[in-house]
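Every protein chain of the complex appears in place save one, which is left out.
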Amino acid sequence: MTIDGNYVAGEPAPQQPGSFPVTVGWTQAAIAISSVMVLKTPVNLKMNIEMHGPLLIDFGRHAFSWSTPLEHFPLDAVHTGLETIPGGPDAPPMFELPGHDLDGLLWQIGLNSFDGAPAFWLSSGERYRLTRWPNLTQHSHDMRQVKMIAVLGNAYVSTPELATYSGVEVGEAQRLVNALSLMRILSRSAEAPAVPMAPETAATKRQSLFGRLRTRLGR
Amino acid sequence: MAEHVILFTGPMGAGKTTAIQSLSEIEVVRTEANNSERHIVDKETTTVALDYGEILVDGDEKVRLYGIPGQQRFSFMWSILKKRAKGMILLVNADNPDPIAEMIFFLDEFRELYDRGGVVIGISRADVVVGPTLNEFSEALERTNPGLVIPVFTVDPRDRDQMENVLLALIVNIEMREAFGMLSRTESA
Partner (left out) sequence: MSPGLHTKPAVVKAASSLLTDMQGASSSLTYAALLTDDGFDVARLPGETDGTRFAGMASSMQALGDAVTHELKIGSSEYIIIASGKGHVVQLRVPGQELVLSALFDNDATVGHALAVTRTFAQKMAELLP
């Protein structure tokens, strides 16, 4: 990662906790989070965000605290600083527990970082498969995302394959892959072969119960 | 008339009847009797045959919603109701004495619905009590049924929006399983 916050795809994550360069937006926040989550020494994060209260993340307790509710997640937030704080079971909590489920935050950050490009910790040529569904009743989502999640739940697919099978743009598929990967519920494989899907002909599209029920329920 | 049968399973008190009421466009057909075991489950009534609700998708297509009676002494109804179902919504209440065991039990009991369609699990009353975390449910699933990736959501059966989410997730999951050739063609007539 360069000093001014630009990421370079393929660079390894920092190995030691310490001070990070001043972050700029959610992309840099996602990089910081993904780096910290793989450290052997438990570390928590405090992010200072312009015009919002500090965002506190306790990875050990899988929780966060923020005065801004996720329903009003600011897509273009400007981060002004980031601190690492020692974590671990003996470390005193940074905020009143239980806080909020970290998955909700990771979902939003994952969807809104990297601007539709692959997250820096992912490699090209990979296929992905879900290891666990996100708790959809708790995360604001749309039916296109549900469809993509259903594809990922049942086959190893690359991002372009996911986009094709779900009928969405690659950028939209990539955002979802980034989010699920940040939530650590996505398995990555370089060797998994392509999985054929019954081709979605125009006729099949008309026959999809999911599509018809969505329409009926106004979604 | 094309029809799709979805079965609601799970222990007594999980919210199956309520969930069907939230989704159904018709008045739900219920078969409730007064509960003579209030000391065991504090509910006034209990389902003794089935619940039945409907969603009309369009002029000639329906989603039929059936709820089982949760108690084991009605297991003969489970055999009857399994037959035509293509998918299952398994509800477990977090304040059940052993919700994880109930989840495993019903998944096992109704495994054929997973094999020939799909399952979504809904944990009710998770916000009301301190029960197992969603993670613990997922971990138990993975331990007992390795390789199965089954959606597990927290859910309020009274909330129509949430129940629609659950139903849509079930249906798209079944369709994807079918598209990827994962369904087994067991007897479903």
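The first chain written gets the first letter, and so on, giving A and B; residue counts start at 1 in each chain.
Keep in mind that, in the parts below, a contact is a pair of C-beta atoms (placed from the backbone, for glycine too) under 8 Å apart; a residue touches a chain by one contact, two chains touch by 3 or more.
This one's a predicted model, so the numbers in the text were calculated from it and none came from an experiment.
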Task: Displayed chains contacting the withheld chain - done: B
Open item on the list: Among B:9, B:22 or B:35, which one touches the chain that has been omitted from the display?
Closed with: B:35
Open item on the list: Just to verify: which one of B:46, B:124 or B:138 makes contact with the chain not shown?
Closed with: B:46
Open item on the list: If the hidden chain were put back, which residues of subunit B would touch it?
Closed with: 29-38, 46, 48-50, 69, 71, 73-74, 76-77
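Heads up, the rule we're going with is that only the chains that are shown with their structure count from here on.
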Open item on the list: Taking the mean of the CA coordinates per chain, how far is subunit A from subunit B in Å?
Closed with: 29
Task: Residue ranges of subunit A touching subunit B (in the complex, touch as defined) - done: 62, 130-133, 135-138, 143, 146-147, 149-151, 153-155, 165, 195, 197-198, 200, 208-210, 212-214, 216-217, 219
TODO: In the complex, go through subunit B and note every residue touching subunit A.
DONE: 4, 55-58, 61, 63, 134-135, 138, 142, 149-155, 162, 164-169, 171-173, 175-182
